[in-house]
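One structure is given below, represented as C-alpha cells, and several questions about it will come after.
One protein chain omitted, others in place.
By letter and in written order, the chains are A, B and C; residue numbering begins at 1 in each of them.
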Amino acid sequence: MLVVMRHGATADQVQRVVAIIEEMGYEARPMPGKQRTSVGLVGNDGRVDGSRIASLPGVQEILHVTKPYKQVSREWKGEATVVPFGDGLRLGAQEVVVMAGPCSVENEHQILAAARAVHEAGATVLRAGAYKPRTSPYSFQGLGEPGLRLLDRARRETGLAIVTEAIDAESLDAVAEVADIVQIGARNMQNFSLLRKAGRLGKPVLLKRGLSATIQELLLSAEYILAEGNPHVILCERGVRSYDSATRNMFDLSAIPLVHQLSHLPIIADPSHATGQRDMVIPMARAAVAAGADGLLVEVHANPDHALSDGAQSLFPRQFATLMEETRSIARAIGREIAEPAVARR
Amino acid sequence: MLVVMRHGATADQVQRVVAIIEEMGYEARPMPGKQRTSVGLVGNDGRVDGSRIASLPGVQEILHVTKPYKQVSREWKGEATVVPFGDGLRLGAQEVVVMAGPCSVENEHQILAAARAVHEAGATVLRAGAYKPRTSPYSFQGLGEPGLRLLDRARRETGLAIVTEAIDAESLDAVAEVADIVQIGARNMQNFSLLRKAGRLGKPVLLKRGLSATIQELLLSAEYILAEGNPHVILCERGVRSYDSATRNMFDLSAIPLVHQLSHLPIIADPSHATGQRDMVIPMARAAVAAGADGLLVEVHANPDHALSDGAQSLFPRQFATLMEETRSIARAIGREIAEPAVARR
Amino acid sequence: MLVVMRHGATADQVQRVVAIIEEMGYEARPMPGKQRTSVGLVGNDGRVDGSRIASLPGVQEILHVTKPYKQVSREWKGEATVVPFGDGLRLGAQEVVVMAGPCSVENEHQILAAARAVHEAGATVLRAGAYKPRTSPYSFQGLGEPGLRLLDRARRETGLAIVTEAIDAESLDAVAEVADIVQIGARNMQNFSLLRKAGRLGKPVLLKRGLSATIQELLLSAEYILAEGNPHVILCERGVRSYDSATRNMFDLSAIPLVHQLSHLPIIADPSHATGQRDMVIPMARAAVAAGADGLLVEVHANPDHALSDGAQSLFPRQFATLMEETRSIARAIGREIAEPAVARR
Partner (left out) sequence: MLVVMRHGATADQVQRVVAIIEEMGYEARPMPGKQRTSVGLVGNDGRVDGSRIASLPGVQEILHVTKPYKQVSREWKGEATVVPFGDGLRLGAQEVVVMAGPCSVENEHQILAAARAVHEAGATVLRAGAYKPRTSPYSFQGLGEPGLRLLDRARRETGLAIVTEAIDAESLDAVAEVADIVQIGARNMQNFSLLRKAGRLGKPVLLKRGLSATIQELLLSAEYILAEGNPHVILCERGVRSYDSATRNMFDLSAIPLVHQLSHLPIIADPSHATGQRDMVIPMARAAVAAGADGLLVEVHANPDHALSDGAQSLFPRQFATLMEETRSIARAIGREIAEPAVARR
C-alpha cells in the first residue's frame, strides 16, 4: 500500500501518517519525491483498512499495489532506478554497461591479462569469481580471499570496477569489502538468509535469475533485498533450464522488456552462461541490447582453451573487441550508447 | 554421405556415381555447383561402405554427414539457401523480410484494411489464416476457402505476397493455389504425412517450430520436405513452452544463430506468438533482427480489440509502423536492411 | 450447457428443448439416463441465454459447464465411461487392461512370437505399429498394410485384441478395418483433422498425450472426437518432455487421478515410452496401477536386442511375466484385478 501525500504536505503530516501505520503494526517507509512525498506501508497489506489513513490531513490518495512484490514494482516507484557504483559509474541510465572477464580468478597473470584485454576493448567492469559455487564437490572452488586481493590489484591497475560473487554469509563480508557490485548467483537466488544480509550492505547487488525461476520469483527475491533497505539491485537474465540440450540454457530475452514493464529495477543479460557456446555470444549480446538490456555480463579469457572453468563459452579478446563494436552499433540504433571507461571519459 | 566430384569431372563420371548409389539401394541426388558437382546419397547411410564409390573415376572425396539430418545441414551445403517467392522477392539474402497481418481472415473489410496498413508501413508479405488449428473444437476455425479468395483479393489490391497456413492434406492443395508461401504450423511440425506432401509442392514452405520441439527435431522435420525434392524451406522460431506463465511462450532467440550454424536454411522469428503481449512485440522484434533473423512474422490488426483470435498480441497499425522504423535501424546496424515493397523498389 | 429434464419428462418435452437449442443456432445432444434425460448444448456456449430454455415445460435445471471442454467433463457426465472393445472386453471398469507387444510389426515370425509370449503371460491386447511416425525421414517407417495383415493373423491365432496406430487420414481407414482400438499417437494429439475423422469411426480410440501437452489440451483433443459422435475414447499418459535427460520422458502419473477427477474417460499409462529404460518399466507399471490407471501399454519383444525400434525399452518375455505378477498384486491391493485373456475366462 502506498500513501501519496498532497503537493505541499508538511513534515508533520507525513510524520503522522508514519505513526499511524506503525501503530497498525506495519513498517512505514517515507519516500520524498520531486513533486510530492509518498509513504509506503511495507508488509503483507492484504487486510489493511486504508480508510483511517485516507482521511488524515495532507493525504491525497491511497494506492494498492496489486503485485505480491511491492517496493520493486513500477506501481510503487514509476521512474527507473539508476544504480551508482564504482568511481562515478551508473547502471540503469541511458548508457549500457559491459562487464567482462574470466569465469574464475585463477592467478595473477591470468586475471591481469584478462583485465587489460577487456579494458582495452572498452569494458568498464571486470567480472571474475573468487568464490565459485560448483555442482560437484570435486571441482575447482575458486581461490577465495587471495582471489579477491588479485581483483583489487586488477582494479588499481586498470581502473575497472569489480563485480564478483558471494556464495554465503562468510564470503559476503569479504566480497563486499573489495567489490563495487556484489553478485548473488543463480543457485542462491532463493537463499533468503543471504538475500537479507545483502539487503543490509552498502553496496549494489547483482541478482542473477535462478535456474528455473519465474520473473515473479526473481522480483520477490529482489524484494527481500529492498525490504532490508538496499535499493540498489541489478537483475540479470542468464538463461533458464529447458528441454533442449542444444544450448546450455534457454536465453529468455523477453525477461528484459517484461522486467522493465513490471519493475523500476535495471536488468542486464549474460549471453555466455545462457548459450554456453562461444560462437553464439556475439549475436545474443546484440539481441540483448536490442531488447533493451541495461548491461551485459560476458566471459572473456586471454586463453580460453586453458581456463579452469567455462572455457568453451569464454570469448577470445579479439572476439570480445568485435562484440564491443557490434553492440555499440546496436545501442546507437536504439538511442543508447555503451558506457565508456573512465580514462576515455576524461 | 556426400560424394564430391573433382573439378572437371565429366557428366558420365557423375552418372556412374549415381548409378552405383542406386544399385546399392539408395537414392542419389546430383548437385551441380560453381566449382564442382557433388552427389548426395539420401537415406540412412550408417552402414554404407563408401570405398566402392571413392575409387570411381572423377571422385575427389567422400564426406560423411555426422548429423541425423542430411540435406538441411551446413555440411551438405555450405552456402545459405535463398528462397525466391512472390513477384521477385527472396528470403535468406541480405534483406530482412517482414510478414504482417491479422491472425485470421475474418471478412473482406478487415483483411483489406489490415493489408493496406501493413503495406503502407513497409511490409512485403501479408500473413493471415484462412484455416485455423484450434485447441478447442468450439473456437472459430477460420473461413476456409472463402478466406483464401479474400487473401487473393488483398494481394491484387496491394501487391503484397501471401503466406497462409495449411492444416491438413485437403487444405494444403487449396492453400498452395493461392499462397506464395505455404505455412505449416507448430502443431503440425511432426505431421510427417503433411510434411511429405509439402515436399512435393512447387511452393516455398514456412515451417514453424513445434511447441516444445528441439532444434534437431525442427531440422529433421525440414529434412522430410527436402527429402521429397522441395529445397525452399523457411524455418520459424515462435517461442516454446516453458514453466513461466508470464509470457505466452518462451522466445528462444538463440535458435537463430544456432540454425545458421547447423543449417543453410533461412530462419525467421514470430515475436507475436512468442510473447503473446502487444507491448513486448517491438523490443523482441528488434532483438530477433539483431540476433540475425532473416525475417519477421508479426500480428497486426486494424482493430485488435475486436479480433476473433489473438487480439491481445496484435499490434495496432501505428505500433507496427514504429516496429518497422526501429527494426530498420537495427538491420542497418548489422549491415542488413528491411526488404521494401515492390512499389518502392520501382 | 446441460439441460437437465425432470424425472418423468415426456419425449415431446425433450424434443421441444432440442428444437429450441437448434433454433438458437447450436447443436443439441439428448442423453437418456437411468433417472432422467439431459440435453447437452454443444459448442461455445459463452453467450447463450439459458432463461428461454429454463422456463420450458419438463426442464428441471440448467447446468453451466465451467471447463473449456464440455462432453468429456465430469460435470457433463458423472459416471465413468466404460469402453467396450474386441470380443467382449471392456476398459474403464473394475479390471485393469494390459496391452503389450513390440514397438513395430517387423515380420511374421517376430509378431507371432511376441503375441504368443504376451498372451501366455496374461495380456489381453496386442500392441504393435504397422505405421510408425518417425522423427527422421530415414528411419524405419513401418510395414504399412502388410503389417496390419500380420496383426490380424496374430489376433486369429491368439485371441488377443489389437491396438495399433494410425498416422494420417489414409492409414486411419486401413487401421480401423483391422484394429479393435485405433491409436492416435503423441505427435498427432493436436492433428485436429485426424481427430475429427477418428470421431466418425465406429471404433474406440486410444489418444496419447502429446509430448508437452497439458491435461487441459489432452481433454480438448478428446473433445474433438466426442464432438463428432464417438464416445469411446481412452486417454494415455506416456511421459512428457522435461529438462532431465536421465529418462526418455518424465512420467506424469499425477495425470491419472487428475483425469479421473476432471473427466469420465478412462486413462491408461505407458511406462515403456515414459522411461525409455527396460529396468524402470516394472516399478513404474506398479506405480501406474497404484495411482489408478485403467490399463497399461507395455513394450515387449521376444528379442529386444534385435528390435528395429525402441529395443532398449522393450521387456524380455520373462520380464513381462514378472510385470504381470507384480501388477496383479498391486491391483488386488486397491480392490481391482488385471483383465484375463478370453481363454482363461471360459
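Everything that follows uses one rule, which is that a residue touches a chain if its C-beta (ideal position, glycine included) is under 8 Å from a C-beta of that chain, and two chains touch if they have at least 3 such contacts.
Just so it is clear, the model here is predicted, and its values are computed rather than measured.
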Chain not shown: contacting residue from A:E75, A:E145 or A:E217: A:E217
Which of C:M5, C:L195 or C:M284 contacts the chain that the document leaves out: C:M284
Which of A:A19, A:A169 or A:A312 contacts the chain that the document leaves out: A:A169
Contacts of subunit B with the absent chain, listed as residue ranges: 212, 241-243, 245
For subunit C, residues in touch with the removed chain: 212, 214-216, 240, 242-247, 250-254, 256-258, 261, 274-275, 279-280, 283-284, 286-292, 326, 329-330, 332-334
Where the unshown chain meets subunit A, residue by residue: 42-44, 68-70, 133-139, 167-170, 187-188, 190-194, 196, 210-212, 217, 220-221, 223-224, 227, 241
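Everything below uses one rule, namely that only the chains that are shown with their structure count from here on.
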Centre-to-centre distance between subunit C and subunit A (centres being mean Cα positions), rounded to whole Å: 50
CA centroid of subunit A to CA centroid of subunit B, Å: 38
Sites on subunit B at which at least two other chains make contact: 212
